[in-house]
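What you see is the complex with one protein chain gone and the rest in place.
Letters A and B name the chains as they come in the text, with residue numbers starting at 1 for each one.
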Amino acid sequence: MTRYILRRLISAIPVLFGISVIVFAIMALIPGDPATAILGSFATPENVARLNEDLGLDKPLIQQYFIWLGNMLQGDFGRSFNLNRPVLDEVLERFNATLVLAGTSFVLCSVLGIVAGVVSAANQYGPADKAITFVVLLGISIPSFFLGMMMILTFAVNLRLFPASGMWPIFGDRDLWALLRHLTLPALALSVVATGVIARLARSAMLEVLRQDFIRTARAKGVPERGVIWRHALRAAMVSIIPVLGIQAGFVLSGAVYIEVVFQWPGIGRMLVDAILRRDILLVQGGVVFVAACYVFFNIVVDVAQSLLDPRIKT
Amino acid sequence: MSFLKLLARNRLALGGLVVMGIVVLLALLTPILPLKPPNITDTGNRFLPPFSDGALLGTDHLGRDLLSRLMWGTRLSLAVGFAAALVAASIGAAIGIVAGYYGGRTDNVIMRGVDMLMAFPYILLALAIVAALGPGLMNALIAVAAVNIPFFARNIRGITVGIAHKEFVDAARLSGMSDARIILTEILPNVVPVIVIAMSTTVGWMILETAGLSFLGLGSQPPVADLGSMLGEARSALITNPHSSIVPGVMILIIVMAINLLGDGIRDALDPRLKSGALNRPLPATLVAPTRQPESQQNEGILTLDNLQTQFHVKDRVYRAVGGVTLSVKPGECLGIIGESGSGKSVTALSVMGLVASPPGLITGGSVHYRGEDLVGAPYRKLRTLRGREVAYIFQDPLATLHPLYRVGDQLIEAIRVHRAISREEGRKKAIELLEAVRIPNAASRVNDYPHEMSGGMRQRVGIAMALANDPEVIIADEPTTALDVTVQAQILSLLDDLRRERGLAIVFITHDFGVVGQLCDRVAVMYAGRIVEEGPTRAILDAPRHPYTAGLMACVPELGGGRRRLEAIPGLPPAVDDLPPGCAFAPRCDRATEACRAGEITLDRAGDRALRCIHPVEPQEAAR
Partner (left out) sequence: MTTPALRLEGLSKTFPLGRTLFGPERPGVRAVHPVTLDVMPGETLGIVGESGCGKSTLARMLVGLLEPTTGTIEIEGAALDNADPAVFGKRIQYVFQDPISSLNPRKTIRQIMDAPLKLLHGMDAAQRRARIAEIFETVSLREEFLDRYPHEFSGGQAQRIGIARALAAEARILILDEPVSALDVSVQAQVLNLLADLKARLGLTYLFISHDLAVVEAVSDRIAVLYFGSVVELGRAEDIFRAPRHPYTKLLADSAPVVGRPLTAPEAKETELPDPLNPPTGCAFRARCPRASERCAAEVPMLAEDAKGQAAACFHPLGG
């Protein structure tokens, strides 16, 4: 198992390398002089000269890339001129907030989605199945940003149950309770789509598994139906559900961008959108590379979980 | 055109189609509809509520008519969403087909690239593209399409790999086709339905994504608006004037929901597995028709089947898989049931403990008596306690019938623990004993193996051990050696024979092989088209078959040691059990058949220890010829 984890970690190196190349290549598409583009309104001749020196922007692209990569590997993601602070500091701070929101949503959508899918499949064509199917369809059809807005309108403005925006109260203690109250609406809004996708997949995976021969064997042994569903079928269905959880984590992270904007959550998604609109190129570059790298490691965790579940995967 | 028919049968999909039709039609007609210009500001009339004069849906923060903006916005959103889907699907499918068909290095390089792109949470890539190209609807379209290409490529590649390894592709190659021609005429027609399904289930998603980018201010730029940017602009007035948010939001919801309903309908109509109802969840026990007439026990035996009838109801067709079977097995006896595929022998066996997949299976008549008690229609709880404890099964393919993710020891322990409480150590000890009983070498270490770590023969031994776990009275073995090689088959058969003599088991052995029956079974029943046509002691039947089908089947199967020869063939095909002829089902293939054979029901007549369903039986002296 240690060998397998090690192998997966090593195989992440080319992926991370590829990610940096892709991000760098996309950013190289920006028309005009790069230093001027990065500095925007801060483009005084001194600033341009200093940036050209730091990032080697007057050198060929390949050399620029390796300078950029070398800097990043040393923890230097450059400096945001708009915010006047190092990119990495800003990214780390914002990423924390995103992690709280996206992590909660991810746990929520995994558990709810799988349970809904299993219940739905176990009662195929029954009332529970029909109800779940309808709710799920609604969930995957509603834009999460619109849902978030409607939740603010209903639960924050009209019913006054939860705060409408932010991560912490402006006045008062920053305790867990305050965080939970602020987290509830955005986390729910964010998890709805992924819950729907996971529930649909879990349902079809369960239906697929339930007609396998080994389910008939379990029944022939006299295993009670609850054991057939939750022990035999779900375990086998998890083999096709877990990879989708990995993909859905990416979708939750993506959806967080909208939810952060709608709920004024101080996360990295909102940071990126602002940075794009302000053309803060280095902040976009650094933020994208950082989040993508984290996602790569998350997917390794998913793969390891999969190999623990399925002994047929060679470790 | 069965596709449209199937789609129309799905009411939800039809609803989605109608809604989409209306939306698309309105979007197409928008330029000629009498609408106010969408982008003319009129700040005097800002935030008019819905149903105001001259503004049916009200106006927005600049006093622009919301209805007009909604129509124009819908037009734009639909166009961009569909365009993105089309671009992503074409490029993704092309990449996927090339990678999947050529395989090897090409595949490796392409899929590595795709994996790289999929290593991004999709919006990061989209944001990066928009950041580089600058905000704008066209750039948002490019970003959304680019981000979705990897999903299509991976999906289509998987399908293509499956098709490229089908035998018809090899056959096409041997017919002299070039790679390009094979891709175009053999692969593509089989992949297109998958592309259509993938597209129809992702168009909605793409509309959402482009709307999302516009919502963030990165898509369509003012004054032109698609649905997403309408929502984005209205957000600042969400609390004071919610209608300007709700109007575009609900429109997106309606469009995406209609597309999703339609997409699901298309998927179901194109996915052949759903046509046959194969994706039905089998219930814990086979359904029993309320009209079933129970039968009293007709023969002696620990397990008896009395005029058992099992059918499959698929759509409007009725398949009479088992058409009234009466059988019995006594303690210590081995009864063979022999027949071709489709003769109903397996369904008969599975009906005993209610294991026929249901729906579509349905027991429509007769009874199964175990120790005098009717199991058909018995409550599930009762059936469950008998399964595995009194009547156990051994199935055909031991790889598919063992749970792939549990150790064989754990599966054995579970088989015991569902019927009586024992500790884990005790269970483990018992599991090892069972593995030793079926002569698995090194049982103490193999108990920790997963099924895929064993060979076919060893797996089938585990299957047998599992059947023995609770010392059942009856074992039903459904073609247990058909998937095995001949040398392994010999080992398994002799094991079964020893076990039944040691433990006094009653065995019902289902097979299509006369050689196996001849070696293992005391009595044999021959099935054809869901009914028993002949039954009796094995020796007597094999020496002197009376039914023309039995005689014909025996003659057309070569037996080892006969040397090179021409085989006797039975003409024609076995009948379809949804369309059985009146009278003898074998009559159309039988050279002895007369009018009387086709006229009506032929009964199974018992004489001594033999039974026969034929009015023109083969005479013993003829068979000896």
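Throughout what follows, a contact is a pair of C-beta atoms (placed from the backbone, for glycine too) under 8 Å apart; a residue touches a chain by one contact, two chains touch by 3 or more.
Note that the structure is a prediction, hence the values are computed from the model and not measured.
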Remark   = Out of B:Arg439, B:Arg503 or B:Arg598, the sole contact with the unshown chain comes from B:Arg439
Request  = Among B:Pro189, B:Gly504, B:Gly600 or B:Pro620, single out the residue that touches the unshown chain.
outcome  = B:Pro189
Note = Residue list for chain B contacting the dropped chain reads 166-168, 170-177, 185-186, 189-190, 340-342, 439-441, 455-458, 485-491, 493-495, 497, 512-516, 518-520, 542, 552-553, 556-571, 573-574
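Rule of thumb we're sticking to: only the chains that are shown with their structure count from here on.
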Note = The distance between the C-alpha centres of chain A and chain B, rounded to whole Å, is 33
Remark   = Per the touch rule, the chain B residues reaching chain A in their complex are 112-113, 115-125, 127-133, 135, 204, 208, 211-212, 215-218, 228, 231, 235, 238-239, 242, 245-246, 249, 252-253, 256-257, 260-261, 278-282, 284, 350, 353, 355, 357, 380, 384-389, 392-393, 395, 397, 400-406, 414-415, 418-419, 450, 452, 463, 466, 469
Request  = Can you check the complex and tell me which residues of chain A touch chain B?
outcome  = 14-15, 18-19, 22-23, 26-30, 121-122, 124, 137-138, 140-143, 145-146, 149-150, 152-153, 157, 204, 206-208, 210-225, 227-228, 232, 235-236, 239, 247, 249-251, 253-255, 257-258, 261-262, 269, 272-273, 275-277, 279, 281, 284, 288, 291-292, 295-296, 299, 309-312
